[in-house]
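Apart from one protein chain that is not included, each protein chain of the complex appears where it belongs.
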Amino acid sequence: MKYPKIGIYAGSGTSHSWLWFVDLFEKAGFCDFVFPNEVLVRNNDIKSLDVLVVSGGDTFAVAKSLGEKGGRNIRSFVEQGGIYIGSCAGAYLPMRSSKPPLDLFNFVDVKITNLSKLFPGAEIEICKSCAAYGYDFVFHPVREAVSLKTTCFFDKDRKIRFNAPLYGGPGMKAHDPSWVLAVYEGFTPKTSFFTSRKIAEKTLMGNGAIVRVPFKKGCFYLLGPHLEHPGFKQANRFIIDAVIRETGMAYDYIDLKTDKACFPAKEKLTGKKAKELILSIRRELSNSRIVAGSLEFLPVRWLIGQKVYEPQKIRVYLEAMWKRLKSLEKNKVLILGPGLYDRITHAAGRITIELRRIKQQIDGNRDSLKTAISIFDLLHILSISFFDLYFATLSNGINQ
Amino acid sequence: MEYLSTDKILIIDLNAAEVEEEDLDETLVKEKIGGIGMTTYLYDKYKEEDPIVIGTGLLTGTTYPASASGQITAKSPVTGKVCHCPVIYKLGVEIKYAGFDYIVVKGRSESPVYLWIHDGVADISDAADLWGKDVWEATDELRKFVGDDLLQTMLIGPAGENGSDYAQVCYNHWNSPDRFGFGKLFGSRNLKGFAFRGMGLIEVAEPEDYVERSLEILKEVKENKFLGKKGLAPILTALGEEGVDEWIDPVTHRHSADYFTPYASNTALFLDEDPGLLEESKKEEPGVLVSDLYALLGFKNSGFSAKDAGSALKACAKYGIDPFAVAKLSGKTTLEEITASFDSISGEITIPGRGIFSPWCPAGPVFNDFGLAGEDGTIAWWERRQAVSMIFGIQPMFSLMCPELTEENMLELASLGTDIELTRETLDAVVDTILG
Partner (left out) sequence: MGIKINALKCTNCMACEMVCSYHRDDGFAFLSACIVAYRARERKDYFGVLLKEDDVLIVARPEGLEINKIGEEADPDKEADASAKPMLLREGCDLCEDMDDYGPMCVAFCPADAIELD
């Protein structure tokens, strides 16, 4: 059986939710992953992928870092048969907007329903981190779990209902109503309201929550809520089914794509050197998660770009690597791309230093924003490198 | 060893500055159970190198009531005997969750070091900046450096660095049950001590049964009336001391318990702050946490006010010296004299029975009589009870209070937790080896 090659975008502007996609796909048994950042997308290293996932985060920051070239490459990726899955910020990205740099990504004819102009005169609280979209503001009517109902998809006669959490993702109106795979159907006891219930209902109910837009040979999947959130099994299943169906995993679909040259050859690391690498990862991840654990109890958060970051998010990155360390340790042979050894050890060591620095800054009531920015950058670099090592090593183990 | 264990023994060679790991073999657990059963075995195994062995009990850090304790097993530089010092507060638990069941430290370091044990990693770290600092300064500095206030430390102060016979290994900022001069031993190895932090997961063979039985036992334990009390004063009163409450109440702040321990046997005294204060004190050092009954009593009997006794205990904790030895041997009656006398104390403190367990806790039952008769029998009972507590990792003072924590249910839970059949015969054999 062949597995689809999945690229999970982990470049600038993404939040930790891309880690949820890693968990989700790994649990489903997929093992062929890459974690492109903006440079790789701009270099069109995504063309050999079957699926490109752009998760939550800051749409503006993602758009800005991908730039015109990145936009062009994503468009041609989908045109040639690729599957784009965008959740939350990743869903907003390909929708129409007049505002630069979002206008570089005007790919699909889907409209946002949570725009303030649609509710003239209503009391809508526009928070400062809500984004200006073109001439208008996106607002967040509710947060947390909402309930969805499928319209059609695998089984036209049977409609499924499930919950998924909404953290600022869109309600959607598609140019062609058949593109809508699921609509917002209701709220749950866990939903918190940020507008009146009436406006929240008007904004979301009956509007698209999951939209699939066919685009030449490929398609865009736009997910308003975070279907990939680990607490929502049925929502997770929806994504997996979609990927299996779209990529025809059981067929030799993947063989049609032979261009795998873009990702460089890897080398093997064994014996003492392999042990040393694992130990140094373990050491620094441990040092880092110890500080991150204590930051969890401090009253601080940072505004980076358009997004608010809490210290707890640091732990999400660290735990995503930590929980995989044991299976990595069991492998006698580690598979690494060129330069990865140094990248991992350097980033891991730096994260410990920066985390210890930020703890002292917060304790001393000093400015910590700059350190926070560098910590999240380093966490990105480390986790991308770590997952490269992890999946290459594990799939090597499976192949042997 | 898959269950109730991190499966790892750490061997640290200070001479070579090298760290090695061994798997904890299940057959060894079948034979030695754990805690001081195992640390005694490891001490003997590396006897030539006169090691310091740190460990935790088989049940440490679980839902078994009072499963708080760890232990240090080493040869006392004062008495020459291999002794076992309980590790209390929340430190015993942290050792296990930091990723090692046992740690053997061999040799002597060229220059001062401390051992940073975290999540299954052991780092021999330079202690040049810590050497010369007192226990409080060193603990604070390590917590600041590592970036976590929950870091648990096992450190020596100036007393240990200077080779005092009464030097203690202290736990976090506080005095410990060390009456064996282990502080001197650490100092002689150029070892400032340990810092522990761990966020591991301990697996259990039969989790549901284990937890269910733990709760049943806890419910029986809670039937005890003494659990309505808190702190050191009621223990001293129960042991026949008079006037303790009146003496200590004016400076008593709150009482806290060791991990999962139903009796709060640590009493915080506020010295530089209103003891009735509920919110967080703005003072940097409002007081001291006391776990040492007899040190407290010693200062009381020397005519100290409770406040001065607290100040003396705090000074002892900072200096890393056994406060009981100071109270008993210094012959001083004022605070100033006491602090000036740390380096010139001399004399012996008696350790009951075979001299291998710390008389930090009473050498007999507390609150309950356990059906004991004559004194000879009491010491034998006490030694067995201490040995058993420190094999399984039970807080050794609480085990003297609570008959519901029986050898049978400790064995039962150890078997449920590990899936290894552990019998009374095995336990007897382990205790015999420990008692020699």
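By written order: A and B. Residues from 1 in each chain.
In the analysis below, a contact is a pair of C-beta atoms (placed from the backbone, for glycine too) under 8 Å apart; a residue touches a chain by one contact, two chains touch by 3 or more.
Note that the structure is a prediction, hence the values are computed from the model and not measured.
Asker: One chain isn't shown here. Among B:98, B:117 or B:257, which residue touches it?
Answerer: B:257
Asker: Which one touches the absent chain: B:28, B:211 or B:239?
Answerer: From the options B:28, B:211 or B:239, the contact with the absent chain belongs to B:211.
Asker: Using the touch definition from the top, which of B:285, B:343 or B:408 touches the missing chain?
Answerer: Answering carefully, the residue with contact to the hidden chain is B:285.
Asker: Among the options A:116, A:147, A:280 or A:312, which residue touches the chain absent from this view?
Answerer: Among A:116, A:147, A:280 or A:312, only A:312 touches the chain that is not shown.
Asker: Could you list which residues of subunit B touch the chain missing from the display?
Answerer: 61-63, 65, 90, 93, 97, 136, 140, 149-150, 172-173, 199-204, 207, 211-212, 214-215, 218, 221-222, 227, 230, 253-262, 264, 268, 270, 278-281, 283-287, 289
Asker: For subunit A, which residues reach the chain that was dropped from this view?
Answerer: Touch with the absent chain occurs at residues 127-129, 143-144, 190, 192, 194, 231, 293-294, 296-303, 308, 310, 312-313, 315-316, 362, 365, 367-369.
Everything that follows uses one rule, which is that only the chains that are shown with their structure count from here on.
Asker: In the complex formed with subunit B, which residues of subunit A make contact?
Answerer: Per the stated touch rule, the residues are 279, 282-283, 285-287, 289-291, 293-294, 355-356, 359-360, 363.
Asker: Where on subunit B does subunit A make contact in their complex?
Answerer: 118-121, 123, 144-151, 197, 199
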